[in-house]
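Of the protein chains in this complex, one is absent; all others appear in place.
When the chains are written out, they are named A, B and C in that same order, and each has its own residue count from 1.
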Amino acid sequence: MTAQDYTPREMMTLMAAREIRNGDIVFCGTGISVLAAAAAKKINAPESVIFFETGAVDSRLAELPIAVADPRVMHGAAAHGSLLDAFAFMQNRITGDRVIAILGAAQVDPFGNLNTTCIGDFERPAVRFPGSGGGCDVASFVPRCIAFMQHEKRKFVERLDYLTSPGGLCGGDAREAAGLRPGGVGVVITNKAVLRIDSGSRRLFLEQHYPGVTVREIVENTGFVLDVSRVREALPPTADELRILRQKCDPQRLILGPPASG
Amino acid sequence: MTAQDYTPREMMTLMAAREIRNGDIVFCGTGISVLAAAAAKKINAPESVIFFETGAVDSRLAELPIAVADPRVMHGAAAHGSLLDAFAFMQNRITGDRVIAILGAAQVDPFGNLNTTCIGDFERPAVRFPGSGGGCDVASFVPRCIAFMQHEKRKFVERLDYLTSPGGLCGGDAREAAGLRPGGVGVVITNKAVLRIDSGSRRLFLEQHYPGVTVREIVENTGFVLDVSRVREALPPTADELRILRQKCDPQRLILGPPASG
Amino acid sequence: MEDKSLPLGEAIDRYVRDGAHIAVGGFTLNRNPMAAIYEMIRRRIRGLHVYAHSNGTGVDELIGGGCVDRLEIAYAGNGKAAPTCIRFRKAVQEGQIAVEDYSNYMMGLRFLAGAMGVPFLPTLSGLGSDIAEKWGFSAEMRQRDPRLPDDKLITMENPFGAWGDASRVLLVPAVNPDVTLIHVQTADVMGTCRIDGLAFADIEQAKASRHVIVTCEVLAAPETLRGEPERNQIAFPHVSAVCHVPWGGYPTAVFRHYDYDAEFLRNYAAAAADDRRFREYQERWIYGVESHAALLEQVGGKRLAALTADPETGYAAHAKRG
Partner (left out) sequence: MEDKSLPLGEAIDRYVRDGAHIAVGGFTLNRNPMAAIYEMIRRRIRGLHVYAHSNGTGVDELIGGGCVDRLEIAYAGNGKAAPTCIRFRKAVQEGQIAVEDYSNYMMGLRFLAGAMGVPFLPTLSGLGSDIAEKWGFSAEMRQRDPRLPDDKLITMENPFGAWGDASRVLLVPAVNPDVTLIHVQTADVMGTCRIDGLAFADIEQAKASRHVIVTCEVLAAPETLRGEPERNQIAFPHVSAVCHVPWGGYPTAVFRHYDYDAEFLRNYAAAAADDRRFREYQERWIYGVESHAALLEQVGGKRLAALTADPETGYAAHAKRG
């Protein structure tokens, strides 16, 4: 199998799926986030539980939802709570500590803080994004968060235009000093690489580059200084992973998009 | 019809029922409180709504409940909320301002504060009562509260052994100064009389004595100084009121107890 | 028994004034009170102050309809059709509306605080974030307007020390809208409501509100709803008006009744990106029809039939959504 056999989007999805462990309760957003959770459940973590901020717990997902309020998240769930129930579930340490969350972002800084609000000045932005949604809440509450982002220099920035969802804030013990519990984004998965928060420096470092992507290409597409000393090549998707992802998780390619040309 | 034709308990129930107006939402406790609400709905306020701290709204009460958690409050209600919903309904001014509440008490002071907790020292009481239940909450939230009590000197006291449910606190603007909304107990209905809070002095005064009960008897059975200058005789129950109360509201005399001997 | 049923147009006229503070139910592409929203646009309501969490479809239409001056919101995206709602984005970037940002949980808590009748509720969300730091409504604007709290959010030390494993909390102020508009599966003429599937924040929005306008798929007999009172989430004392509007959530989904119309949402998004095409869209689907029933007729029975929910799943299984 060569790099041409799968798309970057497939690789991203599977890299996130691999972060999920059996027994994890997986907080899903819209799009690639729910696809990664669905893939994990079918591949490596059959006893993981998918849940949504809209309040559905252990949704069956006979079809892929295109939004977290899609009626497809309602069918066959164990229980339907409210928006408030879903966030209380994460804020409460007894249940919240078992949650792993998958979030999207428009900008990430070296400490894993996320911007999903705007580019430019908040009051009159050059580009406005949808805003926090549950992102700020989840990043505040959940010990393990995965962020998805396209790997572009303007997205990996030294300083966010707006800090929507707290990671390590300005590093060190800033997060705890602000009153937040330990947690926030610990790993960023892009179309080129996996970046992880170093427990000492509390900064993102380059952990894995995808097959066929050079470290140099990654560094050039990252807007802040990146520790690359520990980088290794990511394991490409296995044939089984790809088969299950394509045939069982998103056969309509609603989220995966166009297939690989190779 | 003479005074012998009805019991003091029947009179108390009907005096409370007369306080209820069409459109009122009636918060009921256990016992005579729910009976008064049921009587009002069948006699003078057919469009009143009965509701319970346990969360039942507009219960049908095909049979009388002997507790607010009796399954008889559940049957045929418009909706079942939680304990929290029921109290939020009263704390919220939009809905709470439409509520009239009927509470029981072990002691009442001149300002309409109630004790349902204990006689003697709280830490080692001579007599322990059940405690607040929802009483403190209701007296804090609801603009119009009715209290039921047996008319005894040791129950109408200058100073409560324990202030469970706030009325006017120590009088004047004490209630508002404490941060409470206007409200609390405005009327006390006993087996002998009706006492009401004066809007000026904020103290209870004797408003009505029951037929056959002298003002002197009432004063002797009240442990604090009572303004009797405005007293009038209460209208006795009408034949219709008694018929509906006995035949439609409590035919088993579960709450009314033994019938009048006369 | 008070009968609160009335035509939707009359309900809007009676309760939604220009400048009103409103909240709308639903979430992105699900159970938005679309018939009510289209009716507000048709009646050219102006100057609304809108409280929203993730009320995608409906809020974006209201903004596009020129109804909204101020918006307090957590999320303005609409699934695959519009990762950021397009009229929202345009209005914010061009400074046409004033926006204050919160998170979904904060907005949910603000409605809950309003429903509970307390001035605020605490959370551990957002400490150290720009949501707490940056204010879209200035301190001056807040002080001038008695309908706004003086502070957006307040960070406070935990008065119970380290109790609850928290050193600080963020306090979010209560919201009490003038009117909340929701669309539910079933209601009776008194106003009692039953929601199937996820309730989102509809219940808290309704209970926080001075008036509630309910549109419903099915107008049931009170006796029917009272057979299972535990399934009725909103009791009649909270509700001002009940309007029977089948398909009143279209083009968003209503669980166990119909799915969202992915094609309509996609066409909306495409039109919204261009002012001229957007005016054509509004002319055709909102101003050019006299009611929701007329809008549905224009959609056509065949297309609606394809969206009808499978009784087993509650949505239109195998519908074309790509």
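Keep in mind that, in the parts below, a contact is a pair of C-beta atoms (placed from the backbone, for glycine too) under 8 Å apart; a residue touches a chain by one contact, two chains touch by 3 or more.
Here the structure is a predicted model, which is why all the values come from computation and not from measurement.
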{"item": "Selected residue (touches chain absent from view) among C:R231, C:R277 or C:H318", "value": "C:R231"}
{"item": "Listed residues B:P110, B:P166 or B:P236, member touching the removed chain", "value": "B:P166"}
{"item": "Selected residue (touches chain absent from view) among C:G47, C:P119 or C:G322", "value": "C:P119"}
{"item": "Contact residue for the chain not shown (choose from B:Y6, B:F129 or B:Y210)", "value": "B:F129"}
{"item": "Footprint left on subunit C by the chain that the document does not show", "value": "113, 117-124, 149-151, 154, 156, 158-161, 163-166, 169, 171, 173-174, 195-199, 229-231"}
{"item": "Where the missing chain touches subunit A, by residue", "value": "25, 47, 49, 56-58, 60, 74, 76-81, 88-96, 98, 141"}
{"item": "Contact footprint on subunit B, counting only the chain that is left out", "value": "30-31, 53-56, 62-63, 66-76, 80-84, 87, 91, 93, 117-118, 122-137, 140-141, 160, 162-166, 169, 174-175, 178-181, 252-254"}
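Quick note on the criterion: only the chains that are shown with their structure count from here on.
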{"item": "Maximum centroid distance from subunit B, chain identifier (CA atoms)", "value": "A"}
{"item": "Gap in Å, rounded to a whole number, between the CA centres of subunit C and subunit A", "value": "27"}
{"item": "Inter-chain centre distance, subunit A versus subunit B - centres from mean C-alpha coordinates, in Å", "value": "58"}
{"item": "Interface hub residues of subunit C, defined as touching at least two other chains", "value": "none"}
{"item": "Residues of subunit B engaged with two or more neighbouring chains", "value": "none"}
